[in-house]
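The complex appears here without one of its protein chains, the remainder shown in place.
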Amino acid sequence: MAAVQDSAVAVGAGAKARPAAQGRLAAIWTKHGAGYMFLLPWLVGFFALTLGPAVASFYLSFTNFDLIRSAEWVGTANYVRIATADPKFAASLKVTIVYVVLSVPFKLAFALLVAILLNRGIKGLTFYRAIFYLPSLLGGSVAIAVLWRQLFAGDGLVNSLLAQFGIEGPSWISHPDYSIWTLVVLSVWQFGSPMIIFLAGLRQIPTDMYEAASLDGASKFRQFYKITLPLLTPVIFFNAVVQTIEAFKAFTPAFIISGGTGGPINSTLFYTLYLYQEAFGNFRMGYASALAWILVLIIGLFTAFSFLTSRYWVHYDD
Amino acid sequence: MTDATISTVTAPPPATISGRSPLSSTLIHAALIAASIAMLYPLLWMVSASVRPEDEIFSSTSLWPSSVDFASYVRGWFGLDVSFGRFTWNSLVIAVLTVIGNVIACSLAAYAFARLRFAGRNFWFAIMLGTMMIPYHVTLIPQYVLFLDLGWVNTILPLVVPKFLASDAFFIFLMVQFFRGIPRELDEAAMMDGCGAWRIYWKIMLPLSLPVLATAAIFSFIWTWDDFFGPLIYLNDMNTYTIQLGLRTFVDSSSTSDWGGLFAMSTLSLVPVFFFFLFFQRLLIEGIATTGMKR
Partner (left out) sequence: MRMTRRSVLAGGAALLSYSMLASSALSQEARLRVLWWGSQARADRTNKVNQLFQSENPGVSTNGEFLGWSDYWPRLATQVAGRNAPDIIQMDYRYIVEYARRGALAPLDDYLGSVLKVEDFDKVQIEGGSVDGKLYGVSLGANSAAMMVNTVAFEEAGVDLPTPETTWDDMARIGAEITKAGKRKGFYGIADGSGVEPLFENWLRQRGKALFTKDGKIAYDANDAADWFAMWAAMREAQACVPPDIQALDQYTVETSPLSLGKAAASYAHSNQFVAYQGVNKDKLALNNFPLISKDAKGGHYRKPSMFFSVSAQAKDPELGAKYVNFFVKDPKAAEILGVERGVPESAAVREQLAPTLDELGRAMLDYVSGLGALAGALPPPPPSGAGEAEFALRTVAEQVSFGQLDAKQGGETLVNEVSQILSRG
């Protein structure tokens, strides 16, 4: 993955300046040691806490582990079943992809728009920022399930508003054609995190660049296109990648709003919700592990693709 | 340029774009206020549900309760075996430790990925991103067994120690993206002055990254505050429960639930996070001071 381009010239230059007599080891240390020193906490955590469980779950994906009895090796049976005989796998993957495609662009566009509005030094900035972040404070609280019913059930607020225009809406949250949209709205409603990240990104753009552009007579629109957007691309890239990964893995929204069922008619059966049902509801942890690794593969391919294309549009200052 | 000049650069005013007409300003405010109301309505409903009679919560969609009664707050706070003050304290301890752990450990790793050259850097970076992709439900049981063998179950260690080992790849990736936005000439200048990697990290990277560090602190705090699955699995004794576990104890879908208590305590539980947010978002603004410097 060409994530981090080799451009740390400075550290390497220091190494060259030293006399060769200090030996190869010292040279290797100077060249690579600092990096590993800084990486040490992460490496320890990775090897001690993350790798073991990950390898274990990969192994379990080739077994019939049922949570209680010892796991028995079943070869690729779980993967074969996923590929050939599991309609719920296809259904849940479809729901998830629809969710990713709908929620991520809307959420990011909304977050970016609000961040730009809020970055203009208007009065009450702190107030608005706090208000807009409030929904995100609720996270996946149980209260959300009830709140969302109040909004999107047949007699909820949304339909009361629509009634003003003579439209009689269905019970959005419990209709198989629309329920996924209520989850998309929930995701967009909680746009606080990408908004804050965008704001932080905007803050990092040096104001003197705008001043110079203003002096050159560039319009605000032009300034936005020529300065703000390019300098913001690393942050946009980050938000897009991370939000997509999170959306693929989304669990809590569907879990609390559908009461863990993924209904009606599997219309909100997110991939990880199905995985959870298999693991803890139907005692098929082995099968669920196989599902999980298929998801890792899908997300991994998507992320690799994002990084490959990023070199064409993401502008790094280094 | 040396460290000293960096830290004493004075702040220009926020990125105000001058000469905006009053009309467009009014329009922006109107749009923002309309958006605020849409944002707030569900929360207002929650507050209203916390003071209304229990048998009205599910059958009424009106924002105004037929009568106002704060009994839910008293019942919610004292109604469980352990008071909500205890849960709040537990949540605070975990959240604050998480903030510290994430900010320190993730910024170290992020600095390595963003600035240092070492063999296998791209490999480790890809692995690090990979750890974000595994659904936690399938690593849960192996991890539980691991922590059980360590004797950490029923303590906050499984929730806190991983943070000091940069287990949250999200924050590493976030910081990498921001560190790479810091002009490299600064490092190079410092290098000329004989600064090592550690000093560059400490004297240049961190001070110049206040916005992203504040962001990481805010998210760490809030996400820890809202997390329930980790505490659900690792904290068994009610005295060690966090707020979210406490909240869920109000609800048993198979028998009686205390919905008034749930909404009252949900409302209260927003207060500490909200103040934490208000406090740390000031750092976001102060961040301008350092990033608005001459290049």
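To keep things simple, chains are lettered A and B as they appear, and every chain counts its residues starting from 1.
In this section, contacts are C-beta pairs under 8 Å (C-beta built on N, C-alpha and C of every residue); 3 or more make two chains touch, one makes a residue touch a chain.
Given the structure is predicted, the values throughout are model-derived calculations rather than measurements.
Checked against the hidden chain, the listed residues B:S72, B:T88, B:T224 or B:T249 yield one contact partner: B:T249.
Of A:S174, A:T272 or A:S310, it is A:S174 that touches the chain left out of the display.
Seen from chain B, the chain kept out of the figure touches residues 54-59, 79-81, 140-142, 144-146, 148-151, 153, 228-229, 232-233, 236-238, 248-259. The chain not displayed touches chain A at residues 47-49, 51-53, 55-56, 59-60, 63, 65-73, 146, 149, 153-155, 170-171, 173-176, 258-261, 263-266, 280-283, 285.
Everything that follows uses one rule, which is that only the chains that are shown with their structure count from here on.
On the chain A side of its complex with chain B, the touching residues are 1-4, 6-14, 31-46, 48-50, 52-54, 56-57, 60-61, 67, 114, 117, 119-124, 126, 128-143, 146-148, 150-151, 153, 155-157, 160, 189, 193, 196-197, 199-208, 210, 220, 231, 234-235, 237-238, 241-242, 245, 248-249, 251, 259, 272, 275-276, 279-280, 285, 288-289, 292, 295-296, 299-300, 303, 316-318. By the touch criterion stated above, chain B contacts chain A in their complex at residues 12-17, 20, 25, 28-29, 31-32, 35-36, 39-43, 45-46, 49, 57-58, 61, 104-105, 108-109, 111-119, 121-122, 124-135, 137-139, 141-143, 146, 161-162, 164-167, 170, 172-174, 176-178, 180-184, 187-188, 191, 196-198, 201, 211-212, 214-215, 218-219, 222-223, 225-228, 244, 247-248, 251, 253, 259, 262-263, 266, 270, 273-274, 277-278, 281, 284-285, 287-288, 291-295.
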